[in-house]
Every structure is written in structure tokens, then in C-alpha cells.
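Now for chain A:
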Amino acid sequence: MIPISWYLIFSAALFCIGLYGVLSRKNSVAILMGVELMLNSASINLLAFWHYYSQIRQAPQMDSQVFVIVVFAVAAAETAVGLALIISAYRKRQSVVANDLSELKG
Partner candidate 1 sequence: MSTEILLWIIPLPPLLAFALIVLLANRRNGLSTGLAVGGAALSWLVSLVVFFRVIGVEGLSTNPIGQAVKWIPTGDTWLKIGVQMDPLSAVTLFFVAWTILMIFVYSIGYHNFGQPKGDHDVPGLPPHGAIVKGAHGKQTVMSIEPMYARFFALISLFAFAMYLLVVSDNLLTLFVGWEIMGLCSYLLIGFWYAKESARNAAVKAFLTTRVGDMFLMLGLAALYSITGTLSYQEIFGNETVMHMLATSASPVFGLSWAGFIGLLIFLGVVGKSAQFPLHVWLPDAMEGPTPVSAMIHAATMVSAGVYLAIRSFPLVAAGWQPGLPLTLPMNVMAAVGAFTALFAATIALAQNDIKRVLAYSTISQLGYMIAALGTGAYVAAVFHLVTHAFFKALLFLGSGSVIHGMEHGVLHTGEHIDPQNMYNMGGLRKKMPRTFWTFLIGGFALSGFPLVTAGFWSKDEILSGVFTGGHLLVFGVLALSALLTAFYTMRQITLTFLGKARTTAAEHAHETPLTMTGPLMVLAVFATAAGWVGIPKTFPLLGGLLPNWFEEFVGSMVHTGEPAVASHSLIPLATSLVVALGGLLLGWQVYRRVDKADAADPMAEPLGPAFVVFKNKYGIDKLYQFILIRPARWLAETFTYKWIDKGLLDGILHGIARLGLLLGSLLRRGFDQPVISGAGDGIGRGTRELGANMRGIQSGRVQQYMIVAITVLVLVGLAFYYLVFKA
Partner candidate 2 sequence: MDFISTHLLTLILFIPTAAALLMLFLPKDRVNLLRWWAFIASLIPFALTLLLWGKFVPAQSGFQFTEQAAWYGVLNASYHVGVDGISLTMVLLTTLLMPLAILTSFNIKERVKPYMILFLLLETGMLGVFMALDLLLFFVFWEVGLVPMYFLIAQWGGANRNYASLKFMLYTIGGSLGLLLAIQLIGVVVGSFDLLVLFDKWPQVTAISLPLGLSVATVKAIAFWAFVIAFAIKVPVWPFHTWLPDAHTEAPTAGSMILAGVLLKLGAYGFLRLVLPLYPVEAKTFAGALAFLAVAAIIFGALAAWGQTDFKRLVAYSSINHMGFVVLGIAAAALAGNTPDAVIAVNGAVLQMFNHGLSAAGMFFLVGVIYDRAHTRDLNDFGGIWTRMPVYGSLLLFTAMASLGLPGLNGFVSEFLVIRGSWPILDLATALGMIGLFFTGAYILKALKLVLHGPLNERWAKLNEISTREILVITPLAVLMLGIGVWPAWILNVINRAVQMWF
């Protein structure tokens, strides 16, 4: 059996990659992809703990799976909305570079 820490390390690595992507990429689409990675790393965490927990309690627990499915759905919706925003911004200003979209600068 794979110890839970492996899952967690994997998940953390994934999260960090996502985070790195979010923080360092200029392209909005890439940032969005980074966000997806981070979401997924969270989902992996959830799933890992669900599995672990089910084994300890000797009884399958469904809650977490539902939770993760909701996260997927939300992530999908979020990506759709995000992409739509990016496309809209692109149409307006012919750019998808995040730093250029600094309308809110104080």
C-alpha cells in the first residue's frame, strides 16, 4: 500500500507547480491553467484522505467523492467563465498578458 505521505507530496508538488505557473506566467490562459493545477492538487488531497480514512474506518465513505465531483464541476465552470473573460479581454485589447490588464491600479 502506498503511504499517504506520497500522495500528499505529490499533491504538494502539483500545487507548487500550479502556484508557480500562476505567479510567473504572463499569459492569462497559462495562469488559468495554473489555477486548475492547484485545484486539482487540492482534489488529490481530498481523495487521498478519503481513501486513507475509508481504510481506517473499514467502511467506504462517499462524502469526499461527492465533494471532489463538485470541485470538478466548479472548476469546469470556473475555467469556462475564466476563458470567456480572457477572450473578452483579448477582444478588447488584443492581449492576454495579465500585467497589461491593470485597469484597477490605484
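Here is how the candidates were picked: all candidates are chains of the complex that A comes from, given by their letters.
The rule is simple: contacts are C-beta pairs under 8 Å (C-beta built on N, C-alpha and C of every residue); 3 or more make two chains touch, one makes a residue touch a chain; residues count from 1.
Bear in mind that the values here come from a model prediction, so they are computed numbers and not experimental data.
Peer 1: Can you tell which one of 1 or 2 makes contact with chain A in this complex?
Peer 2: The candidate that touches chain A in this complex is 1.
Peer 1: If you look only at chain A, which of its residues touch candidate 1 in the complex?
Peer 2: 19, 22-24, 31, 98-99, 101-106
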